[in-house]
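Complex shown without one protein chain; remaining protein chains in place.
We just call them A and B in the order they show up, numbering each chain from 1.
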Amino acid sequence: MIVTVISVVFILAGLVFFIGGAVGLIRFPDFYTRTHAAGKGDTLSSLLVILGFSIYQLHDFESFSHDWLTLLVILKLLGISAFILITSPTSTHALMDAGWEDGTKPKIHPDRPNHLNDDCEKF
Amino acid sequence: MIFAFDIIILVFLVVAALISLSVKDLLSASMIYGIYGFLICLLWAEMGAVDVAFTEASVGAGVSTVLLIATVFNTRRRSSD
Partner (left out) sequence: MLSKVFATIAVAITGSILLYGVSDFPAFGDPHSPANAGVPGSESVSLYFIEESYKDTKVPNLVTSVLADYRGYDTMFETVVIFAAGMAIFAILRVVGNKEEEVSREPVENSFTNGDHSRIIVGTTVRIVVPVIQLFALYVVAHGHHSPGGGFQGGVILGASFIIIALAENLNAALRRLSEQNYVRLAVVGIFIYALFGVMAQVLGRNFLDYGVLAPLLFTDGPEMARSHSMLGVEVGVAFTVTAIMFAIYANLSSRGQLEKGL
């Protein structure tokens, strides 16, 4: 029972971050902030949801010798989450880098200091 | 299988198919075709055909999108009709 409650809390937290990523994808002004919202929100929420799933697998756990198949499922889920933890930020980074090389400029408020033209040559 | 979930995926599937047919930018069309492949994979996995869903996830949503984008990169990006 307590295991189910903990896993539901994790999955709901993941869904909240998913909603945050989706709202950010629509509401943010330019390419970089949108990719930022989608990438970070997706990574964290996928990790939380998969963690919730793997905790839920323990709900009828009795002993290690009896339920080792459950542990195998949890190990596979943790493997998936490690894969997401590595690949999802990298793909976000590759997307942003491709946008930068394509010449997409971030939107900067006119009152703010703007160093875009200084840094263009350095990177 | 959950009937309401099937219907929701099916609606998204039809919308993705129509958009990928009607959009002029071929790069966007191939990306949306990848989304279509992923949605039909989800639908098959949800209906219990896990083998077919696995094939679609690796072929349709993975490799064929890369092949389409490689083709678009080496040809024109705008559709002619």
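Note that in this section contacts are C-beta pairs under 8 Å (C-beta built on N, C-alpha and C of every residue); 3 or more make two chains touch, one makes a residue touch a chain.
All figures in this text were calculated on a predicted structure; none of them were measured in a lab.
Touching the chain that is not shown, out of A:Arg27, A:His59, A:His93 or A:Lys107: A:His93 (per the contact rule at the top). Although one chain is not displayed, its contacts with subunit B can still be listed: residues 47, 50-51, 53-55, 58-59, 62-63, 66-67, 70-71, 73-74.
Not every partner is drawn; the one left out touches subunit A at residues 83, 86-87, 90, 93-94, 97, 123.
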